[in-house]
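As you look at this complex, bear in mind that one protein chain is not there, while each of the others sits in place.
The block that comes next holds chain A.
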C-alpha cells in the first residue's frame, strides 16, 4: 500500500515534468519569428496563397493558440507526436530511427567514462602525490577542451595518421570507438575529480581507521568501505551526463557524421520543424525522468539511509 502510493507519487511527478517540458517547448516555438509554412514547403518554393491556407489548415495552424495547445497535449497523451514538416513522416517514427545510434553512443560513453573514472581514481588516490598531480593536470585539460576539438584531434591521430579506426561510418563497433572516447574522456575527468575527492575524504573517516584496525589490507579498505562512499556523488553526476547524452550529442555526432538524435535536432531547429523539435524536447524530458529514477534506485542500493525500509525519517 505504501509502496503503491510511492510509485503513484513518482509517476505523477514524472508526468508533471514531461508536461512542463512539452508546454515550454510549445510556447518557446511560438516566439520564433517566421512562418511555419516556409518550413513545410521550403523557402524557395513558389506557393500560392490558397495552397498556403490549405497547408495551414492541414497542420491546424489556422486555429487559435489555446486550441492548438490543447490539441497538441491531446495528441501527446495518445503518444502521437505529430508529423514532421520536413521529413514527411511521423515524428515518433523519425525519432525511433535515430534512437538506436544515440543510445549506443550514450550508453557506451557512460560505461567507458565510469570504468575509466573508477580505474584512475583508485590508481591516483594512494599515498604518493605525483600520480594525483599528473592526473589532475590531464583532467583539467580534458574538461576544458571543447568536444569538437577533442574529436578532431582523436580523428587526426587515430584515423588519418595511424589509420587504426574508421573516420566515419555508422556500422560496426570500430566506428563507435572514437565518438565514444570523445564523449567519455571529459566526463571521466569530471567523475574522477568528484570521486577522488570523495575517496580521500572517506579514507580520512573514522570508520576507515576501524577497518584498518581489523587487519584489512589497503585494497580491501578501499573496495569494501571507502569506494562506496565515494560513489554516491559520482552516481548523481553520471546520471545527469547520461541524460544529456541521450538527449543527443549534437557536436560529436556532427564531427563524426553519425546519425542520431543530436543531428536530427540540429536539422529540426535550423529548419523550424516545430513538431520534430517538440518531439525531441519531450523525449529528453522522458529520458531525464527515467534516468533520475534509475539513479535514485542505484543510490538507495548503495546507501541504506536512502531506502524506505532502513531509511532515516526526515526530521
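Criterion: a contact is a pair of C-beta atoms (placed from the backbone, for glycine too) under 8 Å apart; a residue touches a chain by one contact, two chains touch by 3 or more; residues count from 1.
Heads up, the rule we're going with is that contacts and distances are computed from a predicted model.
Not shown: a single chain whose UniProt protein name, out of "Copper chaperone PCu(A)C", "Monovalent cation/H(+) antiporter subunit G", "4Fe-4S dicluster domain-containing protein" or "ABC transporter ATP-binding protein", is "ABC transporter ATP-binding protein".
Of A:30, A:89, A:156 or A:210, it is A:210 that touches the chain left out of the display. For the options A:6, A:57, A:100 or A:305, the residue in contact with the chain missing from this view is A:305. Touching residues on chain A toward the chain that is not drawn are 127, 205-207, 209-217, 220, 224-225, 228-229, 302-305, 310, 312-313.
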